[in-house]
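I have placed the structure first, in the form of C-alpha cells, so that the comments after it can refer back to it.
Only a single protein chain was left out; the remaining protein chains are all shown in position.
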Amino acid sequence: MEFILAKYNYWIYIFLMMIGFYAMIAKKNLVKKIIGMNVFQTAVFLFYISISKVTGGTAPIVWEYARQYDNPLPHVLILTAIVVSVSTTAVALALISRIYESYGHIEEDKILSQQK
Amino acid sequence: MAQHLPILPIILPLFAAVLIPLFGRIRVQYAWFFSVGATGFSFLCSSWLLSQVMTGRRVRYFLGNWEPPWGIEYVVDYLSGFVLVIISFMAFVVTVYSWKSVEKEIPKEKVGLFYAVFMLLVTGLLGIVITGDIFNLYVFLEISALSGYVLIAMGGKREALMASYNYLILGTIGATFILLGIGYLYMVTGSLNMADLATLLPPLYENKVVLTGFAFLVVGLCIKVALFPFHIWLPNAYTYAPSVVGTFMAATATKVSAYALVRIMFTVFSPGFDFKMVPVTEILFYLGMAAMLVGPVLAISQTDIRRMLAYSSVGQIGYIVLGISLGNQTGMVGGLVHLLNHALMKGGLFLVVGAIIYKTGITQISELKGMGKRMPLSMAAFTVSALSMIGVPLTVGFVSKWYLGVGALQAGKWIALPIILLSSLLTAVYFWRIIENVYFKGAQGQESGRQREEGPPGMVVPTLGVASLCLVFGVFAFIPVSIAELAAQMLLGKT
Amino acid sequence: MKPSIENPQGQQNTHQRRKRVFNFISFLIVFITGGVLIYGTLDMPGFGDPHAPANLHVAPRYIEKIIEETGVENMVTGILASYRGYDTLGETVVIFTAGLSVILLLRRTSRDG
Partner (left out) sequence: MGRGNVIIRFIAAKFIPFIQLFGLYVIMHGEAGPGGGFQGGVILGASMILYGLVFGFEAVRKTYSQKAGDILSSVGVLLYAGIGLLTLLIGGHFLEYRVLPLGTPQFSSHIGILGIEIGVGITVASVMTILFFEMARRKS
C-alpha cells in the first residue's frame, strides 16, 4: 500500500502516455494522431515535473520564509521540451492543412488509396 | 580566439539562418552567399578543431563559462571531431552545389527562407555532434528534426507532404523516447553531463530505472537512425524531398543519429555494460544484418532512382550498426569509417541524380538510356560512387567492408561474413541495372541524345570532388582509418 | 490492396479484419512499452523524496548560489537563461524554425496563384 502511495504519480503518467502512444500509432485520422502526440508528450512533461517535486518544498523562487525548494532543473528542461512540442504541433498542423488541400482528406486510408 | 573555436562551427550557420530572412529580402542571392560562407567557415573551423584534437588533447568548451555538471559543455574528441568534419564538409559541398537546383525546384519567394531552414538543419546536426550534454543533444536533435520535416515537405509533389508527415510522427515518437530516457537517467543520477553520467552510472547498472532509460534511448535513436524495422519513414522522405535536401539528409542525417547512438552506448554507458549486462549489441547485430539484406532486396525492385538509393541507404545503415555492435576495435573502425564512406558515396550518388533531374527531369531508371554520352562527367562520378558502394578494391567502400569482415571474424561471428558478401552482391545487382542502362543501351532513334548536356559547372565540380574523394580515401585509406582507430580505442576504453 | 470489383463484400471483410489485426498489434506495442515503463518504476525514488539523487547532485548549487552567481531571484529563470542558457538559445531557435516552417508551408506564392 505504501508502495502504491509513493509511486502513483508515475503510474498516472504511464497510463496517459500509453493513451497518447496508442492514438499516435493506431488512429488513421491525421489530426487525431497529432492529438495523441500532444497527450504523449504532455505525459512526459508530467513525469519530469513529478521528479522535481520535493515534499514540503515551495516554488523555486528565492523567498526568506522558505525552508525547502522544489528542484528547479526539471522545470527548466521541461520548459524547453514544451516549446519543442508546441513547435512540432504547429508544423504538423500546417502540414495537415496542406495535405487536406492537395488530397481532400485527412484519413490516412483514403490518402494512401489516392497515392497508389 | 582559438579557445572559442568549438562554438564557431555551430553559431556560424545559426547566424546565417537568422540573417538570411533579414537580408534575403533585399536580394535573394545573398541567401546563397551567406550559406556558402557559413558552411565554408564552419568546415574550416571543424578541420582546425580536428587537427587540434589529433595532437592528443580533448578540446572542451564551457558555454557561459559554467563548469560541466552545472553548465553545458562542448567536447571535441577524436570521434566528434571526425564526424564534425564529415558533416560540415558535406554541408559545404551541398550548399555550393545547391543554387541552380534550388532555383528550379523552390518557388522564388521562398528561396531565402529555404536556405534559412537549411542552415538550421546544418546547425542542428553539428550541434548534436559536438555537444557533451545529453539534454542539449535532445534540443539540437529537435532543431534538426523540425527543419528536416519542413525541407522534405518542400518537394513539389503532394506525396512529399505525406512523407514529411509520416517522418514527423515517427521522428516525434523517437525524440520523445529519447527525452524520456534522458529523464530516467537524470532521475537516478541528478546529472545531465555525459562525462559526469559516465562516472555516476556504473554503480547503478543493476538499477531498473537505468535499464529502462537505456532501452528507451536506444529505441528512440534507432528510429532516428532508420534501422531496419524502423526504416519505414526513410524511402518516401528521401524520394520526394527537393534533390538538395535529399542529398544532404541522405549523406548526413542518419549518420548523426548513428553517432548519437555510439555516444550514448559507449560514452555515457560503458562497453562493459553494452556487451555483458544487456543484450543490446546482440539485438543490434541481428537487426543490422537484417537491414543489410532487406535494404538491397527492396532496392532491386524499385524503378525510381532516388527511391532505390534510399533503400540502399537502409542497407548501408545496417553496415554501420553492425560495426558498432561487434564490440572489438576492428569492427568499430569499420563502422566509423563506413560513416565517412557512406556520406561520400551516397552524397556523390544523390548529387549526380540531382544534376540529372535538374537537366532532364528524369527520375526513372529505365529512362536513363544513353545518359553516359549525354552527361559523361556526372555519370563517371556516379560509376565511381556505385563501384565504391559495391566495395570494389581501391575505393572507400572496400576499406570499411574489409574492416567489418575482419572484425566479425575476430569477434567469432562467422555468420556476418556471408551476409556482407551477399549484401555486396545484391548491391552490385541493383547498380548494374543503372550502369547497363547508362552505358550499354543507347537511346533508340534519338539523335539529340548524342549531344553533351552536362550540368552547370556549379553542380559538376562538387560532384566530381566528392567522387574523387571516394577514390582518394580508397587509395590512401590510412587517413580516415588512423582517426577512426584512435576514436575506437577511446570508445572501447583501451587507451 | 487492389480494389476488387467482383466482391465488394469480401473486400469489406478483409478490410475489417486487417484493421482489427492492425489495432491489435498497436495495442500489443503499447502494452509492451507500458510494461517496460512500469518495470522501470520499481526502482524509482518515491514521489517528493528529498533524498532522491536528482535533488542532491546538481540542484543544490543552483538553489544556494543563484543570487550570488546570476543576480536573479527566480531560480527557473536563472538556470534557464544563465547556467543552461545555451539550451534556451536552442529552444528559441526551435520556435524560430517553427515560424519559418509555417511560412514556407502555408504562405501563398505566385506559383500556386
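Letters A, B and C mark the chains in the order given here, with residues in each chain numbered from 1 onward.
Everything below uses one rule, namely that contacts are C-beta pairs under 8 Å (C-beta built on N, C-alpha and C of every residue); 3 or more make two chains touch, one makes a residue touch a chain.
Keep in mind the model is a prediction, meaning the values are calculated, not measured.
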{"item": "Displayed partners of the chain not shown (whole complex)", "value": "A, B, C"}
{"item": "Residue among A:N29, A:T42 or A:S97 touching the omitted chain", "value": "A:S97"}
{"item": "Residues of chain C (touch criterion as defined above) contacting the omitted chain", "value": "67-74, 76-78, 80-82, 85-86, 88-89, 92-93, 95-96, 98-100, 102-103, 106-107"}
{"item": "On chain B, residues whose C-beta touches the chain left out of the figure", "value": "4, 7, 11, 14-15, 18-19, 21-22, 25, 61-65"}
{"item": "Those residues of chain A which, in the complete complex, touch the missing chain", "value": "59, 61, 79, 83, 90, 93-94, 97, 101"}
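Everything that follows uses one rule, which is that only the chains that are shown with their structure count from here on.
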{"item": "Inter-chain centre distance, chain A versus chain C - centres from mean C-alpha coordinates, in Å", "value": "5"}
{"item": "Per-residue multi-chain contacts in chain A, two or more chains", "value": "21, 25, 51, 73-74, 77, 80, 84, 87-88, 91, 95, 98"}
{"item": "In chain C, residues with contacts to at least two other chains", "value": "37, 41, 44, 52, 54-55, 58-59, 62, 84, 87, 90-91, 94, 97-98, 101, 105"}
{"item": "Of all residues in chain C, those that touch chain B in their complex", "value": "36-37, 39-45, 52-59, 61-62, 82-87, 90-91, 93-94, 96-98, 100-101, 103-105, 107, 109-112"}
{"item": "Touching residues (chain side chain A, partner chain B) in the complex", "value": "21, 24-25, 30, 33, 37, 40-41, 44, 47-48, 51, 73-74, 77, 80-81, 84, 87-88, 91-92, 95-96, 98-99, 102-103, 111, 115"}
{"item": "Chain C contact footprint on chain A (complex, rising order)", "value": "6-11, 14-15, 17-18, 21-22, 25-26, 50-57, 60-62, 68-69, 71-77, 79-80, 83-84, 86-88, 90-91, 94-95, 97-98, 113, 116"}
